[in-house]
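For reference, the structure is listed below as structure tokens.
As you look at this complex, bear in mind that one protein chain is not there, while each of the others sits in place.
When the chains are written out, they are named A and B in that same order, and each has its own residue count from 1.
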Amino acid sequence: MTDGNYVSRTPVSQQPLKIEQSSPHDIGGLVEIEINRKKFKVPFGMTILEACKLFDIHVPTLCHHEDLCIAGVCRICSVEVEGMRTLQAACSFPITQSMKIHTSSEKVRKSRRHILDLLLSEHYGECYSCVRNNNCELQKLAKEYGVDFYRFGHVKEPYYDIDKSSYSIVRDMNKCILCRRCVRTCIDLQEVGVLEALNRGYDTKITTFLDKPISEVICINCGQCINRCPTGALRTNDPSDIIWEAIDNPKKHVVIQTAPSPRAAIGEEFGLPAGNSLTRELNTALKMIGFDRVFDTNFTADLTIMEEGTELLNRLKAAIVDKDESVKLPQFTSCSPGWVKYCEHFYPDFLSHLSTAKSPQQMFGAVIKTFYAQEENIDPADIVTVALMPCSAKKFECNRPEMVDSGFKDVDFGLTTRELAQMIKEAGINLPDLPKSNFDEPFGEASGAGLIFGATGGVMEAALRSVYEIVTGRTVPFDNLVISPCRGMEGVREASVKLENVKNEWKFLEGVELKFMIAHGTANAKKVMEKLKKGELKDVHFVEIMGCPGGCLGGGGQPIPTSPEIRQKRAESIYKEEAELPIRKSHENPHVAYLYSKFLTEGPCGHLSHKLLHTTYTKRGNYIA
Amino acid sequence: MLGSELSDLNIEISELVEKHGNGRQSLLPILQEIQKRHGHISGHAQQEVARLLDIHPVEVNGVVSFYAFLKTGIRAKYNIRLCKTISCELANKASIAKTLERELGIKFGEVTKDERYSLEYINCLGMCDQGPAMLINNEVYTSLTPHKVIEILDNLK
Partner (left out) sequence: MPILNKPIVFAKENFGDGFEKGLKMKPIDIVLAVRESGLKGRGGAGFPTGTKWMLAATATAEKKFIVCNADEGEPGTFKDRVLLTEFTEQVLKGIILCGYAIGSQVGYIYLRGEYDYMVNQINSAIQKLKNENKLGKNILGKDFDFDIELRLGSGAYVCGEESALIESLEGNRGEPRNRPPYPVNTGFMGYPTVVNNVETLATVPAILNLGSDWYRNIGTDKSRGSKLISVSGDVEFPGVYEIPFGTKIKDMLELVGAKDTKAIQIGGASGTCISAKELNRNLSFEDLPTGGSIIVFNNSRNMLKILKNFMEFFVEESCGQCTPCRIGNKKLLDGVNMIEKGECSVAYLKELLSLGETMRITSKCGLGQSSPNPFISILTTFGDEILATY
């Protein structure tokens, strides 16, 4: 149903009646039903919608989402159950007795059409000027039901102002159909609590605390609400117009770095099924549309591992050898800007647990406007750095006032997978058809360790490969470098690796059981943090947290739709691609070694590193002023 | 609001939470008491309740905005709510509405400048046999006539 062991805050009665791993062929606990005059056997308690899905009978849905608890509010999935006075919402009706169901009787069709007409009468906006044109669930239903006029009228003027206050998220409530997926995402799935239904009756609307602009409430910019919005009511703050301007300006040297997750998913925007990686086709496309250089964010992912790994070893040394009680363990990863802001708001007293290492995106920005500018002899003022990210929170991150360590805004724009796909389409390019090409020098090819950053557990796996080897001189004791406890979609995972026969300089780590935890989605982060608060993580050394379910590959800038299955497929394609790479450990990346020998000469966590590659955090708290 | 008033409110809310319990099911009784004492539930009060009940402020806001008797904005000293539902309508609620508007010099949905009176409509009070009916704060007035309304208003002054 959902990633990991997420526990809903929704009342028990509102949660789906679930039967574990039900299969129609299970013996016992089966109920015989009829759908559209055909007989089926289904497990007791399965919903009508689940049963229909099982037998490939299409029932339209809007408020239903696989990641979320049942709402039963849009009523578009109404079906007829013989003997019942009213129609029943297929998404919420559990089959507990034999019944005869009709999914497209006259009553059902007429009712669905009415419901659709009602939704359309309140939905402002023209499809051709909407970011979700051709990928809108409401539009799709209108087509499916052959809507060719507005039976109950249509709004002619927008009723709400569009909220563009956030760097990351734009809310246009004129397009909202009140399915409440965003509410369930924000409150149940992510436990952030920005969005909720306010007022009642016809005045009901989805909004923030006291209807404030989204930039003024406790939003972590994760964009999970966008990924689950059926219409264009929620979208990212799109910088592509300004990026085009920079590309078209011959004075500007426009550089793009591409994160690991977009390449694993962008094919979906071009009609490919989930799980097809287009890394090198994407390189070609980016050069075709006019970027001057295309770099791999995995390079700074490797750099992150060097910095963050060294920081961890430093913390361990300070704690174990120097008995320095001010040193905070476990150390938490800091590459997910959604998670970082979550921590700043909800756990401000624990910020010293966060690694001070910047995220790969921000490291790259700083390196490009210093080292690269120097090497290539380009005035950093003329460089525009764009970051292709699976993430809406990266837009906020690059606009953090402290992210100017190069002397300039380190990263000028965060661009999401969806937005870039749009730019590529605008340039008339069909991405899957393109020839492959490589990343540009001087950063060239990165390691596979950087690539797996895209999946939950990836940073941990990458870090362990390097830390273990640095400390013991041997590769991690896992087959083919696959640290299996790091992989999977369990919400919170923990495991350990024992450090034995360590190198002389790491003697203090001899026999230490290096214990680590992984969590993804802020609801799971909350579980970990509550344990930390209670002092239950004293023996844990390192924790990876990603703000989004599934990690970056499930980020708020990724192609829509999303589901557990889609995220699983994206993860598989990342792991598959990684297994084929020649270099799979961050510390073996020759370009990283070159950077340390030529530029960051004091090595990881040295002075210049600290200036350019590390950052500080803000105690934001969760009071809404 | 002054800092000292805020901390007084915080103390008051923590006492309410102590009295009713810190489970979500205590939310409405707590909000009702704040509403009764202060005439509204401020943004700060909503956040403080949310913090002590370990729920999100926006959830409290969602609840407050759902119920007609809970208000976020400051209300007048006397909140006059006239029933506009059918039986009172049949009993000539219109004449009462006119009288109230004329005597207070405000329309429904408005507050007098001195914040003494606010005027709004409300749905069925369950006084259908004694209409027209209205509430002034929590007190019910029934079988209203224009004359009676003027008397009631006089007594408030």
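The rule is short, and it goes like this: contacts are C-beta pairs under 8 Å (C-beta built on N, C-alpha and C of every residue); 3 or more make two chains touch, one makes a residue touch a chain.
As the structure is a prediction and not an experimental result, all values here were calculated from the model.
Note that the absent chain touches A, B when the full complex is taken as a whole.
The residue touching the chain not shown here, chosen from A:L119, A:A274, A:A366 or A:L613, is A:L119.
Of the candidate positions A:C74, A:V194, A:L312 or A:I383, contact with the unshown chain belongs to A:C74. Remark: the residues of subunit A touching the chain excluded from display are 11-14, 17, 70-76, 78, 85-87, 89, 92-94, 96, 107, 110-111, 114-115, 118-119, 121-122, 151-153, 177-178, 180, 197, 199-204. Residues touching the missing chain, restricted to subunit B, are 23-29, 31-32, 35, 53, 62-63, 66-70, 84-87, 89-90, 122-131, 135, 138-140 (touch as defined at the top).
Throughout what follows, only the chains that are shown with their structure count from here on.
Centroids of subunit A and subunit B (each the mean of its C-alpha atoms) stand 44 Å apart. Put simply, subunit A touches subunit B in their complex at residues 187, 192-200, 208-210, 217, 623-624.
Those residues of subunit B that touch subunit A in the complex are listed here as 43, 46-47, 55-59, 61-62, 65-66, 72.
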